[in-house]
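Of the protein chains in this complex, all but one are displayed in their positions.
By written order: A and B. Residues from 1 in each chain.
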Amino acid sequence: MGPALLSMDNVERVFGGGKTLLGRVLPAVHAVQGITLEVQRGETLGIVGESGCGKSTLARMLVGLDAPTGGSITFDGEDLAALARSDPRAVARKIQYVFQDPLASLNPRKTIRAILEAPLIHLLGMDRHRRGQRLEELMRDVNLTPEFLDRYPHEFSGGQAQRIGIARALAAEPELIVLDEPVSALDVSVQAQVLNILEGLKREFGLTYLFISHDLSVIESVSDRVAVLYFGNLVEIGSAASVFDSAQHPYTRLLLNSAPAPGRKSLAAEDAETELPDPFNPPPGCAFHARCPSRSNRCREQEPVLECATDDAHHRVACHHPNIRTTVK
Amino acid sequence: MPGTIDAADPIKNRKPARPDSIRLLLNNQLATAGLLVFCLIVVLAIAAPLLPLGDPDATDLANRLLAPSAEEHILGTDSLGRDILSRLVWGTRVSLAVGISATLIAAFFGSLIGLVAGYAAGRTDTLLMRGIDMIMAFPYILLALAIVAVLGPGLLNALYAIAVVNIPFFARNIRGIALGLSRREFVDAARLSGKSNVQILFGEVLPNVLPVIIITMSTTIGWMILETAGLSFLGLGAQPPQADLGSMLGQGRKVLFTSPHVSIIPGLMIFALVMSINLLGDGIRDVLDPRLKSGSLTRPVARTAIERSFVPDVAALREDAILDIQGLRTEFRIGSEIYRAVGGVDLSIDKGECLGVVGESGSGKSVSAMSVMGLVPTPPGRITGGVALLGGEDLFSASNERIRQLRGAAVSYVFQDPLSTLHPLFRVGEQLVEAIQAHGSMTGSQAREKAENLLRMVRIPNPGERLKAYPHELSGGMRQRVSIAMALANDADVIIADEPTTALDVTVQAQILSLLDALRKQNNTGILFITHDFGVVSAICDRVAVMYGGKIVETGTTEEILAAPAHPYTAKLIDCVPVLGEPQRRLDAIEGRPPVVNNLPDGCAFAPRCFHARDDCRSGEIEMTMLGARRGVRCLFPLGEPKQVRETTKKGTR
Partner (left out) sequence: MGGYITKRLLAAIPVLLGLTVIVFVIMALIPGDPATAILGSYATPENVERLNSQLGLDKPLWHQYFIWLGNLLQGDFGRSYTLNRPVLDEVLERFSATLILAGTALVLCSLLGLVAGIVSAVRQYGWADKIITLVVLIGISTPSFWLGLILILIFAVELNWFPASGMFAIYGGGDLPDLLWHLFLPAVTLAAVATGVISRLTRTAMLEVLRQDYIRTARAKGLPENTVIYKHAFKAALVSIIPVIGIQAGFVLGGAVYIETVFQWPGIGSMLVKAISTRDLLLVQGGVLVVATAYVLFNLAADVVQTVVDPRLR
């Protein structure tokens, strides 16, 4: 692997915290706790996790909508947080974002033209004539007719609106696109349309994707590499094939065994009493230990670090008792 | 590039938005009346200098306190012999000008503060809103009085005072809206498009706040006129000889007992003015507030209206069936549109069986499920045909009281989002006990004991303690367990579960699915399971019915349908989702969009998106073809062997 396009080094994000005027300590939530990972140019890195795992916070930090409270994010050799402070437009030219809810991400009182034009004006400084051409290109790129340009968002279905959202992200001609649950708000029959368009665009423009989803099957179908998040921690990362075929972390295995699939008759379900720990008061040691079938005293005391557990040097896991056994499907 | 250019018009009969609003306003008779009266008063006030009126301040002590209809003085004269009509018109002019100016000042400053506070959030917000709270800590008029006390009585001072005390009102309203809007994704999107904060605030947020500012203005302007009149009435506003409606009333009060008309007439004018503004304001609010526009703020009655134009002959009930739905039709009437959400659905559930109803949003699956016990909101919904037999009893001809007895007893429901379906203000124990006591004569302590047992049955740890919890204190999975416990409270024969796991995480979903599966086997309960996910169907359902455009297009056992879907839609629906363990599979997208049920095509609703569709598919009613005892497909050209099907569809896309 060459130099990474994007690298995160021990990135943290703490919400709340601090002290009141009287010196009382306010409760803090560690949404993202020390994540280190790299994204290579041209790949799709899938990030999978359940609610509360910090995946959306991570995404917002990557596009400069939020800043890490610890660690650093480097994009193409530059410190992203510093760049976002000094020149947010420079960040927007390199990294773009596709939102989960397509209709909510389009201002109801603006035409599609006004929405798509904004990045062309503010980020690329295009003149009127070039903009006209570019807008038509963008619409064609996402399989929409340019006649839609003068319509308002409420006139579009979810799938069409999401394609407009993708066109807006493309307009800035970014190198990296962060896709935050881009299909989970869509009806199943139109999800595939959007996934196929994303795949085509990536090939055509040599894009790099960071694809965030809670849906394992979607992640598996789009990703080259996969990172699994639990409770703000990166618990496992590796190539999609190796993570899905030989999951090392018990949480990854639980996810895989819980995911319903057509034809899969029984889902391995844990017993009750086993849900996310309290984010205001995280337990010491491994965040997953209360739910873990192979926990030991060590898990309760010592936080595991990300390390290789298989022959594959790129497949790393944060677990004291990684299991080499292949997932039963 | 895969796929074709999508040029399909998403919404039929597009109408430009603006004339629509005015038409809507004029449709409202009260608002129109308000508008007319208000315009009339405004025209009178503006035209005051042109009208053949006497000098409003010319005193004529010889003709004091003349009664109305006196010659030359149609409305009589006041205690200084001034013509009341002339004073009324000129006074209205003053009152209107003051009221409108005060509104504009308050709206401008209040909205600005609200916008900035809501958008900036954090410290700026805290600081600005604390200031606003300080102003609001004074009882409304009191602060105005204090301001007038300082500035001294006078019309202009009263105007400032009224404007200042109304600033918080605007600031608070607008801040709330701006705060919500600023968290919306389109604001983030604009930021990522390179827009600056000022550009976002005035270019993205303000246009969305504008309707609220207009609504707030139209509802406060009446108030402002009343309040300035009030200050003048107390002698703190308009100073003689200048008169506004309030000071006329104040002066008239001194001769109330002898010449009541001197105070009654200006009072009536204030009333007419404010009433017309309020009527108009309500009309404007109804038009601009989208929640009210769609007529959704109507109260749903206890049970769906049943107006069956078609009752099928009830064929002999199958022996095992506990719930048998035949020919169910449910419609929504919104304005002049009729949405045929359910267009003739047959479903039957055996004891202990789990029947999955699969479909996308708008397919009518939830409406079918809600129709069974009359939980579709009326208005606008109504059941227009079919029967639902529960153990042989037709639920659609049962009395309201009978339905109430059956709800939660014989047939119970589990809904999608467990946070919104449990009452936020009652402890889960109270809600469970209530469900138990609604259908039996248990004492409080017996019911509490049963509630605890129910929580234990759905495997909630420490059930005794959890009874005292409020819903917001539980996690999503625990809340859904409580909902399931509630559904089990009275040993229902059928549980209707409407996407009960869609709002949950995968790991929690697996827990809930296995719990439901175990409980239905243990209690021999039938489940009608609504979902959009074939994976979930595989995990729990014995049989499946696939819905599209308000009709069942295919039905059979889960194995049969997954192995060999006969309807092209079913096949596509299975093929268009990625499957775990098959990452290389090419996703077979369904082009086009699901149909809209107020404009269903003739023939098969899926024909416009179907690669196998021929001319026959586009006309007439397509009947269900039975392929086996309980296996049917609503297609003229059903698919054959499973392998072949996949081959052909794949060729079709490429």
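We take it that a residue touches a chain if its C-beta (ideal position, glycine included) is under 8 Å from a C-beta of that chain, and two chains touch if they have at least 3 such contacts.
Here the structure is a predicted model, which means the values were calculated and not measured.
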Discussion item. What shown chains come into contact with the chain that's not displayed?
Written reply: B
Fill in: Sole residue of B:L323, B:L390, B:L406 or B:C635 that reaches the chain not shown, by the stated touch rule
B:L406
Worksheet entry | Residue in contact with the excluded chain [from B:V148, B:C354 or B:L474] | B:V148
Discussion item. For the chain left out of this view, which of B:P139, B:P241 or B:G628 touches it?
Written reply: B:P139
Fill in: Where the missing chain touches chain B, by residue
130, 133-150, 153, 222, 226, 229-230, 233-236, 246, 249, 253, 256-257, 260, 263-264, 267, 270-271, 274-275, 278-279, 282, 296-300, 302, 373, 375, 377, 404-409, 412-413, 415, 417, 420-426, 434-435, 438-439, 470, 472, 483, 486, 489
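What we mean here is this: only the chains that are shown with their structure count from here on.
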Item to complete: Provide the C-alpha centroid distance between chain A and chain B, rounded to the nearest whole angstrom.
Response: 32
Discussion item. So in the complex, the part of chain A that touches chain B is made up of which residues?
Written reply: 50-51, 60, 63, 65, 88-89, 92, 96-97, 99-101, 104-110, 115, 118-119, 121-123, 140-141, 143-145, 147, 152, 155-157, 159-160, 163, 165, 168-169, 171-172, 187-193, 195-197, 199-200, 204, 214-218, 220-221, 240-241, 244, 254-273, 275-276, 329
Worksheet item: In their shared complex, at which residues does chain B touch chain A?
Response: 1-7, 10-11, 14, 17, 184-186, 188-195, 199, 204, 207-208, 360-361, 459-461, 475-478, 481, 505-511, 513-515, 532-539, 562, 572-574, 576-583, 585, 587-591, 593-594
